[in-house]
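Here's the structure, in structure tokens; my notes come after.
Only a single protein chain was left out; the remaining protein chains are all shown in position.
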Amino acid sequence: MTALLEVTDLGKRFGGVEAVADLDLEVSAGELLGLIGPNGAGKSTVFNLINGVVAPDSGRIVFAGANITGNAPYIVARHGIARAHQIVQPLAGLSVLENCTVGACFGRDNLSLARAREIAREVVTTVGLAERMDTLAGSLTTAGKKRLELARALSARPRLLLLDEVLAGLNPTEVEEMIEIVQDIRRAGVAILMIEHVMRAIMRLSDRIVVLDLGRKLAAGRPQEVANDPKVIEAYLGDSNLLATTDGAA
Amino acid sequence: MISVRLSSFRPFPWLILIVTAAFALVPWWTDNVTWRENLILAALDITLASNLNLMLGYAGYVNFGNIVMFGLGGYIGVYLVSVWHWPLLGATLAGAIAVSIIAYLFGLGVLRLRGAYFALATIGVNEAVSVFVTNFEPWGGATGLYLSLGAYAPLGGPGRALWIVYFLMVAVMGLSLALSYAIRHSKFGLGLLAIGENEDAAATLGVPTRIYKAMVYSVSAFLPAIAGGLYFFKSGIIEPSGAFDLTTSIEAIVMVMLGGQGTVAGPAIGAFLYEELRGYLLTAQTFSHFQLVVAGLLLLVIVLFAPGGLLGFVHQKLPFTRRWLE
Partner (left out) sequence: MAEILASVIDGVLIGAVYGLAAMGLTLIWGVMNVINLSHGAIIVFGMFALYSLSPMLGLNPYAALPIGVVIGFVAGMLLYWVAVHRVIGRPPLMSLLSTFAVNMVLIGLGTAFWSTSPYNVPVWLPSVSWQGYTYTGTHIMAAVLAAVIAGLLYLLLYRTRIGKAIRAVSANRAAAELSGIPTTQMLALSFGLGVTLAFASGMLIATLFPFTVLSGGAYQLKSFVVTVLGGLGNPAGALLGGIFLGLIEGVATPFMPVSWMPMIEFTLFVIVLIAFPRGIFSYSRT
């Protein structure tokens, strides 16, 4: 099975700092790949490189057979990659519905405004924001904004979803709800590349995990393999509790 | 503030139609030339403000040089009529098309940058084009171009020509409002609004930001260019300082902000209110310099305390107006 997303030998420097180096990565259709690593490991940079916000210095990114290395963000979006940002970027003056309509309109399929609005409506309802359909995005709670971020990315009906710390800043109940939503998305067949620090979540959700440290791939494999890898444990300062499975302290 | 409902009846386009019809019919029925002269200026202001709003209110890009489109359209139109004896309609259309193409190309180059840089570039555009035209002999240099009385003959003489130009200007005003409305409810418009809210997020969502920005810049040049052709044909003379008057550019911005940027009716309301204000100031004070001070203070107050302008305020207090007065 050819991978949906193939990242080969990816590299990026910012001034003197090597943010990402020699990175190989693969996400298959319908798979959820977790991307973890200590702070500053380069995870968000990888996302920026994939969706075109930043152009790589070296390497190739191939998505569904097409070479998207260095493409502008809007072209990457057209190929079917959507992103939910770590620091949420709501279109504050537009309503929740309109935010998602933008996502639907300009995503993978070149939809008409009316059709896009229908799809947006469905997604908003699925994600649980139906009551807030006409609320201005700027006046949502943090949890609401995070959910909107996700809904907006989903509205584009992507083949690959880049989730950047969608659980950050949520209380335990909200985390559970969000995990449910992510699992629903997975079941719908969307491939997901997920950056997360909430370990129990990433352990539960991921099919495979890639660990980054200082811009390089430290380890890769099934969650349990990675959790028991001594290099990984060391990278997280020897705190093996951090990588305990599903019901671990987190 | 925008509110999108799926109900089928949209009252606002009818309002546009009614207002346009009123502009056209009232002076004609009453055969009142004074009203016609006042209303043609109002129609011009509304045209300029509405089209400026496409960039300023929708996409969030300030175009300080918006008067350039008006002036260039005027120059091309008058030039084609006086030197090449083109008919009025053809000349103004040619001018508008030329200006739109130039705007698109200029936009593609300059709009790949952010709003701030674009704003700076447009500040200089007015000055640069003005200097260029002042030194451009084929267009009369500093003295400009004149239209002989013969130019009005194809339209049936100066008297009739003035009425024809009036109706055309009203049509341009109506088209401007209609265009503003149509874009607002289109996919293109949604993309522009997204750009105005958060350009990076819009790009990630798939909005082709650079192309959309260049397109709206180009589109926002078309009708003002026609208005320029019409206005200076009517005046019979065009010269650099009148065609590229920075004050008018600035006033258009104040009109949009005063009435409510991002709405369709806002710029029109702002244009009307500002006209009244300006008229009052000019008669109340002998110093026209204070016009600029007052406009500046007005703009400052709006930006600091009521960035949504008058219509934004009304929409907030009376939500039902969002559908009736977009």
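Think of it as A and B in the order they're written, each chain with its own count starting at 1.
One rule holds for everything that comes next: a contact is a pair of C-beta atoms (placed from the backbone, for glycine too) under 8 Å apart; a residue touches a chain by one contact, two chains touch by 3 or more.
None of these values were measured; they are calculated from a predicted model.
**Student:** Quick one: jot down which shown chains the absent chain touches.
**Tutor:** B
**Student:** Just name the one of B:L52, B:A121, B:M215 or B:A252 that touches the chain not displayed here.
**Tutor:** If we include the chain that is not displayed, B:A121 is the one touching it.
**Student:** Who touches the missing chain here, B:A203, B:V216 or B:I253?
**Tutor:** The single option touching the absent chain is B:I253.
**Student:** Applying the definition given at the start, please give the residues of chain B touching the unseen chain.
**Tutor:** Missing-chain contacts on chain B: residues 56, 60-62, 64, 109-110, 112-117, 119-121, 123-125, 127-128, 131-132, 134-135, 196, 250, 253, 257, 287, 289-297, 299-300, 303-304, 307.
Criterion: only the chains that are shown with their structure count from here on.
**Student:** Provide the C-alpha centroid distance between chain A and chain B, rounded to the nearest whole angstrom.
**Tutor:** Centre separation, chain A to chain B: 43 Å.
**Student:** Would you mind writing out the residues of chain A in touch with chain B in their complex?
**Tutor:** So the residues of chain A in touch with chain B come to 51, 53, 72-74, 77-78, 82-83, 85, 89-95, 97-98, 101-103, 105-107, 112-113, 116-117, 134, 136, 152, 156.
**Student:** Which stretch or stretches of chain B touch chain A in the complex?
**Tutor:** 1-4, 6, 185-187, 190-191, 193-194, 196-198, 200-209, 262
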